[in-house]
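All protein chains of the complex are present and in place, except for one that has been dropped.
Labels run A, B and C following the written order; every chain starts at residue 1.
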Amino acid sequence: MSKHGVSFITEVRVRYAETDAMKVVYHGNYLPYFEDARTNLFRNIGIIYTDIEKAGFYLVVLEAHVKYLRPAVYDDILQVKATFKELPALKLTVDYEITRKSDGVLLVTGQTVHAFVHAESGRPIRPPKEYFSIMQKYFQ
Amino acid sequence: MSKHGVSFITEVRVRYAETDAMKVVYHGNYLPYFEDARTNLFRNIGIIYTDIEKAGFYLVVLEAHVKYLRPAVYDDILQVKATFKELPALKLTVDYEITRKSDGVLLVTGQTVHAFVHAESGRPIRPPKEYFSIMQKYFQ
Amino acid sequence: MSKHGVSFITEVRVRYAETDAMKVVYHGNYLPYFEDARTNLFRNIGIIYTDIEKAGFYLVVLEAHVKYLRPAVYDDILQVKATFKELPALKLTVDYEITRKSDGVLLVTGQTVHAFVHAESGRPIRPPKEYFSIMQKYFQ
Partner (left out) sequence: MSKHGVSFITEVRVRYAETDAMKVVYHGNYLPYFEDARTNLFRNIGIIYTDIEKAGFYLVVLEAHVKYLRPAVYDDILQVKATFKELPALKLTVDYEITRKSDGVLLVTGQTVHAFVHAESGRPIRPPKEYFSIMQKYFQ
């Protein structure tokens, strides 16, 4: 456990459904991979996303950025590393690195930026205390 | 306007996102095309799906059936014909035929079966009267 | 190992990307789950789909049928059981049952029908001998 953040690696296997006619993963389909990895990063530190919604909040996406270095293809096993590098303030940033499991080659990097909002009003709020205090542990 | 049902044709152009590594439309991606065609068939006879939800109902999918005769490819313009062949009872059935616009070749056929449900309880109900009476006009 | 076929269960966890505005899995998104399960059923008996393509064949989808009994929601862990019930002739049929892992409730059933084709000509062929003989073992 680092004091400068926390990472978690999720493995996904590329579905045929996620490829396109260039015989590679369609560029938009990396965002669900990021979602998988982000959800598991949260889960691994004790934050279950469905609990966030039950408490009346959404964690919405404000920005997404992806750099495509090399293509992934059907049936590749990908290791999607998601990292919290900074303690969230109004915004919460997650960084991603996707590597091909078979040879460790880096294929894709990215970042998403999020905010907590009240589910009903849609208004952005600071991270609720119970989640903030969990994340704080990784930045002391 | 036939007394034995009603049809409507929606045109869709195949996105790269919808193809797969066989360089054809992924078989699961015809269901959104059916959805487009079904929604427009409803709209064309005066039933706006968002109004159904505002009235507190969902029109859920109970079954989907697809036969793949020939593949569609990237940038094809498809004509998706949706047809109500029977006056709905508890279930509402929609039939589909997808043809390639350039040469009229039939590529895909299918059928979906639906029911109205109360959005809150999820319980299936007969088609609400206002929608039933609209559909009834096509079966006299 | 049954002599009347062979099954394999694949677990998938529902992504936010796969849900829709009814707060359930979009009906078209069960087909990629079937794909996952079918690929793993093949893999488990020693048939790697990428090898089929390397040998110059595609296994195409001729039909898909889905019955939606109860909805799956975000973050559900689903057990997708894929079964070969019959020795393939010209066509190869796979049956599916999706149950919610937490309580074993059956949510979705389905079937897909496939054929081997030559990748270049697109012409359907009988299952190549090496794959047929593997499958034959489960039907003696």
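The working rule: a residue touches a chain if its C-beta (ideal position, glycine included) is under 8 Å from a C-beta of that chain, and two chains touch if they have at least 3 such contacts.
What you see is a predicted model, and the numbers here were worked out from it, not measured in a lab.
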Next item on the list: Determine which of the presented chains are touched by the chain that is not presented, and list them.
Entry: A, B, C
Item checked: Candidates C:G28, C:P88, C:G110 or C:P127 - the one touching the absent chain -> C:G28
Check: Which of these, A:H4, A:K54 or A:K67, touches the one chain of the complex that we don't see?
Finding: A:K67
Check: What is the set of subunit A residues that contact the non-displayed chain in the whole complex?
Finding: 22, 27-29, 31-32, 35, 58, 60-68
Next item on the list: Provide the residue numbers of subunit B that touch the chain removed from this figure.
Entry: 13, 15-18, 31-32, 35-36, 39, 49-50, 74-75
Margin query: Counting contacts across the full complex, list the positions on subunit C that touch the omitted chain.
Written below: 16-17, 19-24, 26, 28, 73-74
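Going forward, only the chains that are shown with their structure count from here on.
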Checklist line | By mean Cα position, the chain sitting nearest the middle | finding: C
Checklist line | Type of subunit A:subunit B copy interface by residue overlap (half), same or different | finding: same
Margin query: Can you compute the centre-to-centre distance for subunit B and subunit C, using the mean CA position of each chain? Integer Å is fine.
Written below: 25
Notebook entry, point to check: In whole angstrom, what separates the CA-based centres of subunit A and subunit C?
Noted result: 28
Checklist line | Inter-chain centre distance, subunit A versus subunit B - centres from mean C-alpha coordinates, in Å | finding: 35
Next item on the list: Send over the residues of subunit A in touch with two or more other chains.
Entry: 16-17, 74
